Every structure is written in structure tokens, then in C-alpha cells.
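Starting off with a structure, shown below.
Shown here: the complex without one of its protein chains, the others still in place.
Moving on to subunit A:
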Amino acid sequence: MSATPAPDPLLSVRDLTVTVRGEAGERTLIDGVSLDLAKGEILGLVGESGSGKSLLCRALVRLLPSRALAIAGGSVRLAGRELTTASTAEMEAVRGGAIGMIFQNPSSHLDPVMRVGDQISEGVIFHRKLDRVAARAEAVAIMEQVGFTDPARQYSNYPHEFSGGMRQRAMIAVALACDPDILIADEPTTALDVTIQAQILRLLMELRERRGLSIILITHDLGVVAQTCDRIAVMRQGGVVETGAKRQILTSPQHPYTRALIASHPSMPVDYEASEVDDQASQADQAQPFAPAPTPPLAPRPLVEIDDLQVRYPVGGGVFTRRRFFSALAGVSLQIMPGETVGIVGESGSGKSTLARAMLGLSPISDGHVTFDGDSLRLTPAATLARMRREAAMVFQDPFNSLNPRFTIGETLAEVLRVHGKVAPSAIPARVEELLRLVELDPALAVRRPRQLSGGQCQRAGIARALAVDPRLIVADECVAALDVTIQAQIVDLFRRLVATMDLTLVFIAHDLAIVRHLCQRVVVMHHGRIVEEGPCAEVFARPREAYTAALIAAIPDIDPDRRLLMPPASVLSS
């Protein structure tokens, strides 16, 4: 837990350089990185996608993702032993045996056709030369350590039979099975809900205490780092821009990029002055501070009125068996006033997205009513749907896949304008340019296709497409979840400005409570297809009435290391 690296670090990386051979010659991807990891230390490796965090860790164990990549220079010393020149057999002993890895997406890293237990004992067999029976006993013991409730039985389950959190526990068990000294955790909680994230982070810290494990934790979330790590290394464009003790980095960051990263973290008070990142795609960084949108005067009629809405999906059953149903929404009632900004939060599977889709008539309603500005989707479906398509729009989670890859951004926007016929054909190019300016994209980007844009730029294009119909209502479904934290902050700002300047009602769906707290006036908390709590944002976050909401809020990793991550009571989570 020392602030300075121990005199004799367990792992020492010096000037590590990784290059890629391409048609245009060699490019450097990892540029002379030096790091130290002491025994029992947790090092946070922070940076945005593409900064080289994951690649660096792959390079440590020489598992580069492509043959075109090569370690061009530098050294990696593990307890005094050089790894960059070790033989394949030696590296196989190091991988798993000395350095274990866990990955961001347990679903894709666990073998779907092999029993979970067999994957855990596989490494044991190779590293400790145990026979199958002994390896199985060892695997069961490890599964118990990482929180499987019935490991002897769960040994024989397949990965798809577990939840995301349990899969990540299985992944951790796989890594721990060979008793490594170092654990490299590559975004281990990014794909998980906040409450599950808190459990996994807690588990990692317990394992550190119990086994004296050193951990390299790769993450883009400074909150996670603040809650778990001893030291932080900030990476950018293949290099480490700043290293230091956690508190030192968080309280007095030296590099402007570190400052921008800290300022973008949604749990901090909004402070735009620090956003000085030089090469961001747009001018959003120099944005003026915005006052929260003023609460509009209460309109007599809600724009969207949802009454006892139920959505059920058939699960299983067939010709000869009774159909069973899964209730995605079990009676939800909600009113959204014109001009309001409503956040819907909840864990995955809570029904947030189903609600969003049902609200726009995109998923079939099993029971209940959705009324859009007085028109009932149940009574006059065709007319209401037609109105909704003209007056409401949706922004999707995945910015790339929700845009047609064969259309340029300009064509995508023009298509919407043409279909709705609100703008004369001759005026379309001008309107496209206007829309792009509205979402702070350079109009010159109109000729590009989605693949030629960054994730943030694509999401702006997605928002422009939503704005093209001149909507009264925008439903944004997890639209920043796939973006880096600095880009997230820019998109949230964009929404804030749009809501403030246009007559827009926004329904913002997110699993990230901190973002919702910053953007929305009202928050709706969902759990198991029901609304468990709703109210003004400030009030709900400050004084949650329901235990579930409190657990959800407590599980957000705060960027302030002194505000400990609270472990929500297990009874609340399993309810």
C-alpha cells in the first residue's frame, strides 16, 4: 500500500515498445512505457479506448493480438527474470502460473461449449500437474472462494447458465486457479451493473489481502480506480503520461490530459474549465458552463402518459406445452410533461429499454395504455404511430451499428428529411448542414461514412438524425454507454444544451446513475419490470426512499477515495 514503488518491484517494465507492420511502414503503438508493480500493490491503468492499455498488458505476457504486432524494444522483468526473450515453453508457464488475466467481457472469453469447472481446472492441470480428480477438487475450492454458492454442482454448469456477474467470478476463478502472483484485470467490471461491479471490486480487494496478490487494474472509470488502487498510471496514445500515488494524481494532476479525465468524471461537480483536451473532435470542450435547464411551468396535459403498461414475452413452451411468459414490464405508470428531462435508471434486465421502446410503439404492448399527446396507442394505433414517428425520435446505444454503414452521414440525415417531407427537397442540404452544426459536428463530415468517424462523432450523427424530424420527444437509450468518459461528458453537455435551447422533452435511459443525476430533473428507478421509486433527481439521490435505490447509489464508485465504496446489503440485491 506504499505510495512509492517498493525498491525491488515484482514486475518491472522498462521502455517497452510495441510496433505494427503495415502497408505504410512501421507504426509505434506502445511507446517506451515504463512501469513498476510492487508485491501486493494495485496499480490502476487509466486511459481511453485506443490508448494502448489493453495492448500493453497483452505485451507483458506476449499475447499480442496479431502477427503484425511485435515487441520492438524494452524489457519486462518478472521477479528479475526477463520475459521479452523467454522461450515459448517458459511463457506458457508464466501465463496463468505467474500472471493471471481476467477480461472485460466474460461472456466472450469463457468457452461456451465447455463446463465452467473444466475451464478452471484446465490451468491447474497444466501448471500444477495435478490429475483430473485433484484439479477438480482444487477448482471447486477456488469457486467457493470467489463466491459461488454451490460450487460442487455449479462446476458442471456451462457459462451461459450464469449471470454476467457470476461469469466474471468464474473468469476470476480461472485466473486464480493457478495461484499467480500478478493478476491483470482488463476492464473487469465495465460490462456489469454497478451493484455487481461493487461486488467484484470488493472481491478483488479481498483476494489481494488474502493472497498478497499484485493487481494491474485497467479501467476507463476513475471512480473504480479511486476506490481500489494504490497507484495510478495514466495512458494516452501508447504512452504513460503520468504515474503516481492515487491521491496525488486525483488531487493534483499534472498533465492536462489527466485533468481533463478527472473533470469528465460524472461524480465530480461539473467543471468545464479543466476540459482542455487539445485534439477532441469538436468545440464542445470549450463549452460555456450551463445552468441546469429551468423547470418548465407545469403543462395541463402530459406529453407521454403511460398507464399500467405491461409487456410480456413468451419463453419456452411450444405446440404441446403451455406457453410461459416473461414479464419485461409488469405494470408501469408514468407521466412525462412537455419540456421535462426524465432519467430512467436500473440494472440490466430491469425493463428500462423495453419501456423506452414501448413508449415509442416499437415493441408490442401486452396490456395497458400509452398515450402520446392525447392520442392513445391502443385506441388509434395507426394515427398515433404516425404522429410518434413525426414528433418523437430515438437515439440508440451503439452509435456505429445504428447507422447504415453504406450511407454517408449526409445521406442518412437527408433520408429522414425526405421521408417526412417537412423540408422542401431543395432545402435539404441546407437543413443537413444546420443539423450537423446543431450537434456540433463539422458540416464537412457529411460526406463521411460511419466507419470513418469516431464513436463520439457517430453518436452526434445519431442525435442529429433524431433531431431531423424536429421532434418534441427524444428517447435516448443508453446512448453514452459505449463511449469514453471524456466523450460521454461532451455528449451529455450537448443534450443539456439542446434541451435548454429547444423545446424538447428528453427521456434519458442509463445504467450510470451519475450521468442521470447531472442531466435530468426527474429520475425513475426501475427494478424487475416495475418502477420502484421516482422523483426529482436531487431528492432521490440525496434521500432515496427505497432500499434498492440506496443500494444502487451506494454502489457507484466515487472519485473521492475517502468516500468508500459501500457494499450494498445482499438481501436487497437478491430481492
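Definition applied: contacts are C-beta pairs under 8 Å (C-beta built on N, C-alpha and C of every residue); 3 or more make two chains touch, one makes a residue touch a chain; residues count from 1.
Rule of thumb we're sticking to: contacts and distances are computed from a predicted model.
Not every chain of the complex appears here, and the one that does not is recorded in UniProt as "ABC transporter permease", selected from "FAD-dependent oxidoreductase", "Heme lyase CcmF/NrfE family subunit", "Fumarate reductase/succinate dehydrogenase flavoprotein subunit" or "ABC transporter permease". Note that of A:Arg21, A:Arg132 or A:His160, the residue touching the chain absent from this view is A:His160. Touch with the chain that is not drawn comes from one residue among A:Gly50, A:Gly97, A:Gly331 or A:Pro381, which is A:Gly97.
The residue from A:Val174, A:Ile200 or A:Ile463 that touches the chain not shown here is A:Val174.
From the set A:Asp15, A:Glu82 or A:Asp111, the residue in touch with the chain omitted from the display is A:Asp111, counting the whole complex. Seen across the whole complex, the unshown chain contacts subunit A at 61, 63, 65, 92-97, 100-101, 103, 105, 108-114, 122-123, 126-127, 158, 160, 171, 174-175, 177-178, 316-321.
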